[in-house]
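First the structure, then my questions, so here it is.
Note that one protein chain of the assembly has been removed; the remaining protein chains are unaltered in position.
What follows is chain A.
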Amino acid sequence: MGKHTPLYDLHVAAGAKIVDFAGWDMPIHYGSQLEEHHLVRRDAGMFDVSHMRAVDVRGCDAQAWLRRLIANDVAKLTTPGKALYSCLLQEDGGVIDDLIVYFFSPSHYRIVVNAGTADKDIAWMRSQTAGFNVDLTPRPELAMIAVQGPNARAKFWAAFPESRAASEGLIVFQAAEWNDWLIARTGYTGEDGFEITLPAAQAADAWNKLAAAGVKPAGLGARDTLRLEAGMNLYGQDMDETQNPLESGLSWTVDMKDATRDFIGKSALAARQAAGALRQFVGLVLIDRGVLRSHQKVVTAQGSGETTSGSFAPSMNQSIALARVPAGVKPGDEVQVEIRDKLLRAKVVKPSFVRNGKVLIQEK
C-alpha cells in the first residue's frame, strides 16, 4: 500500500480508480479521463496534488542561497507572493527536479517540488547549505488542491467568498496568504485557476465545499493530457539528471544575465551552449493514424531523436508529443515516428498545443 493524501478516502468514495504514483495511491480518473480533461478546458475541475512537497526556506541568506541553488534567478522576485519556475541542477547541468519558488521576503521563500523527487531534492538542498544562514523546513503536513479551468476562480470564490478580496487581484504566477492558506494563481493545465496550499486537516472540508460549488474532481490522467497539450514538461519523462534544461525546452528558465551570479550547473550549461548544435525540444502532431507515446524513435533529415511524452490529445482529437531532436529540425518540417515497426508521418510544431481552451496548432 502506498502513501495516502488527506483526500484519499474522498477519492475512493467518489469511485476513483486508484493507481500508484511515485509511492502514493492517487486517483487516475473518477470514471472518464476524457470527460475530466474536457471539464477543465471548458469549465472547472479540481485535482488533489497533496503528494507534492512544500519546503519553507528561511534565513538572512535565503535569497543568496537560492540564487546559488537554482538556475532561474530569484532576484527577479520583488513583489511578495510572486512565483518563479526553475530547474534544480547538478554541477554537470543535469536536471534534479523542476520546481516553483514563491517569494515572501528576501529571508523567506517557499519551494514546491515533485512528489517522486521530494526526498532526493531535500537531501540535495541540505547538502548545499554550507556557508549560508538558511533553514529548510519540509511541510509534508500541508495539502494542495489545484482548481483549474476558465470558471475555476469564479467557482472557488463561490465556495469561499471571504477569500475573494485577498485573491482577486492576483496576476498569473502570484500567490497570496489567506488565513493559513496560500492561494496561488498557478497551475499545470494551460488554463486559469488557483493552486491552494492548506493544512491537511482542512483539506476534506475545502474539497467538499468546492464540490458543492460545482467543481468536479479530475484525476492524474487528465492532468497529464492537459499539461502535455499546454506544452508543459513532466519531470522524469521530458527531462531528468541525464538531460540539461537547454535541450529540454527550458532555456527560458535558465537566467545567465547576471554575470556575477554563479549557480550550480552554470559552467556546464555555458560550455554546452558554446559547443553549439543543441538538440531541439519540439512538439509533434501525428499526421497518420495512431497514438504517439514516450520513447518512440523520431526520424528526421538531420538524424534521429526521441519522443519524451506522447498521448492522444483530447482537445485536438489527434495525437501529439514532445520530442528531443537534432539541431536544425524546425517547425513545419515533416518527420517520421517509429510506432510498432511502422514509420508514421508527423509535423514538427512549437511545443505549445492548447492554451486557455484554444487549439494553437493548425495541422493535418
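Heads up, the rule we're going with is that a contact is a pair of C-beta atoms (placed from the backbone, for glycine too) under 8 Å apart; a residue touches a chain by one contact, two chains touch by 3 or more; residues count from 1.
Everything below uses one rule, namely that contacts and distances are computed from a predicted model.
The UniProt record for the undisplayed chain lists the protein name "Glycine cleavage system H protein", from the options "Ubiquinone biosynthesis protein UbiV", "Nitrite reductase (NADH) small subunit", "ABC transporter ATP-binding protein" or "Glycine cleavage system H protein". Which of A:His29, A:Arg110 or A:Arg272 touches the hidden chain is settled by the complete complex: it is A:His29.
Of the candidate positions A:Gly93, A:Gly187, A:Pro314 or A:Pro351, contact with the hidden chain is made by A:Pro314. The hidden chain makes contact, of the residues A:Pro217, A:Gly231 or A:Gly290, with A:Gly290.
Even with one chain removed from view, chain A keeps its contact list with that chain: residues 17, 28-29, 32-34, 221, 225, 289-291, 293, 311-312, 314, 319, 340.
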